[in-house]
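What you see is the complex with one protein chain gone and the rest in place.
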């Protein structure tokens, strides 16, 4: 059974009644609730020791789900490096919504990961541009969200390995809202929905995508490749043909 | 100087006063008018012998621009194969608007190239998602078209090598409206604007993109690679290291 | 259970004792033998009516495996178009070795699919350049084949969506020997090993890759997207913000 760790900053929920009303168990609680149907799920949050991401926790995590927003700067560099190393070794990583500016996502992308944004209660329609991909399995032609925060292009990421969703917003913007990236032995999926004041993680299509993504992100059993000095496998002879 | 051949079906202009009012010299005439500032431009149309695309014409064409719509089926397979071979040898190809269902584009893509569409005088905003690409040079953050035909996802093309523009439409759809593809020794650019009843080819940003694309599409001087039986370049010895 | 149809030209085995000695049950027989451990497998061959690929057979096929070589030209265009349509609808396709010049692969790629080749009993080492991909699962750093036909660059395919293996040959050539492509709702995998006089399909790593590829290629349940005229999902109002 795939082992999932859901990481949440868990600050908005403590500070805002409005957010708490939407996510009374925290965003991590809601994510856990629909992931635990299929996977072995634990949670971790910013204010735990080592942010809940000890060596032991990460060593037994197949896929890490990441939600953060107002406290990206408080995540310790040492822990970011630890997560980064685990991704390169093969751990899957699903970065949600405002996690686009988390230290771990920026470190993996190598770009600013910046974008345009607006909170205006507007419709978001996420078009499926890759219907053959296992992450879009069962989703159909688009995901409809009555209200979502606008995230608009230009989104400063490397060209994704695979583009799965393109978002439409009422205000006139578009956004690459579902993207895959491979880094080292690990797989990364970025998914746009999840503003803290909107109930996006109760949406069944959104849930389905995150469930699909966990399966897609799971590590292979391939060992981390060997690097450094390499003995020749063939005789290095000088004769030309 | 780059040699451009602008190919136009040239039927709408003859059949419809409305289209003729927009493009009195034909769509090819308008495309030629802004391309000839920088390039050596000739035109060819469906009803000419061999559709104006003789062996001689193609042999001296660096970049072919293609506009077609209601008469895709009338383009002879022999001419399609001839154009296809030239693309593989290195000739650039720019496919505009409804050319997405032309025989030559479908043959190069290997898919149905189908899409959703609607004519409803709606705003199209083409967001630049690749500002470092020479084809988007000088275009800025987006191209604004007051009226354009809606082309919507799913667009049944292979994942483009590079995605340059994503279109937003008032009716709620998005579209990958600027895409590059490499085929053989040749380069292909698909660009969405250009419904026959709208003045999109008078738009300076649209013109700039097509001009940029001609430069990007020009052939390299690399010879067509050699295929078939190949003598070993190194001695095939059996000794292991 | 995934339904696999293994298609084989089945001519070499009838014409050559040398090939028959390697594959007494035909290449399709050997492919079936290791695929049937996990999947529901049937076979089809060129000389059967409709090449064994009737509408009924294809309708119940999740993944089609294709081996052909000396009789590509005998495959009827009608059957090629039928297979092509099924791939666009979602059927997976695994193209092996000399299938690179089959009509179906060329039609899906849009290029000549040509390459350099040589039969010289030389070592082929297929390096895994994508260890996080499910198709390379369990394969390790490389696949070692004591003897395989040399296939060398330039390989005239579109840039693959994902590059999985790069082959090294004793004679001095390299080859992109494991490549994925998405076409329509379907997924395609090209894999180089399998010259008819060498026992490559008895190699456990090669078998593992083909088994992995069947799983990767299986269709999603997403319906084939709707194309054509599309009603607006949002009110098309003319008011600017």
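In order of appearance the chains are A, B and C, and numbering begins at 1 in each one.
We take it that a contact is a pair of C-beta atoms (placed from the backbone, for glycine too) under 8 Å apart; a residue touches a chain by one contact, two chains touch by 3 or more.
In this text, all values refer to a predicted model and were calculated from it rather than measured experimentally.
Considering the whole complex, the hidden chain is in touch with A, B, C. Screening A:16, A:36, A:111 or A:221 against the full complex identifies A:111 as the residue touching the chain left out. Remark: the omitted chain is touched by one listed residue; of B:30, B:170, B:192 or B:205 this is B:170. Across the entire complex, the residue among C:12, C:176, C:195 or C:208 in touch with the chain not shown is C:176.
The set of subunit C residues touching the chain not shown comprises 123, 125, 127-131, 141, 152-155, 159, 162-163, 166-168, 172-174, 176, 231-237, 239-241. Within the complete assembly, residues 88, 107-112, 114-118, 120-122, 150, 152-154, 156, 158-159, 161, 170-173, 181-184, 225-234, 236-237 of subunit A touch the chain that is not shown. Considering the complete assembly, subunit B touches the hidden chain via residues 90, 123, 125, 128, 130-134, 136-141, 161-162, 170-172, 182, 184-187, 219-226, 233-234, 241.
Keep in mind that, in the parts below, only the chains that are shown with their structure count from here on.
The pair of chains sharing the greatest count of C-beta contacts is B-C. When subunit A is laid over subunit C using CA atoms, the rotation angle comes to 180 degrees (nearest 5). Chain centres here are Cα means. That of subunit B falls 30 Å from that of subunit C. Note on chain placement: the centre of subunit A and the centre of subunit B lie 36 Å apart, centres being C-alpha means. Each of the following residues of subunit C touches two or more other chains: 161, 170-172, 182, 184, 225-226, 233-234.
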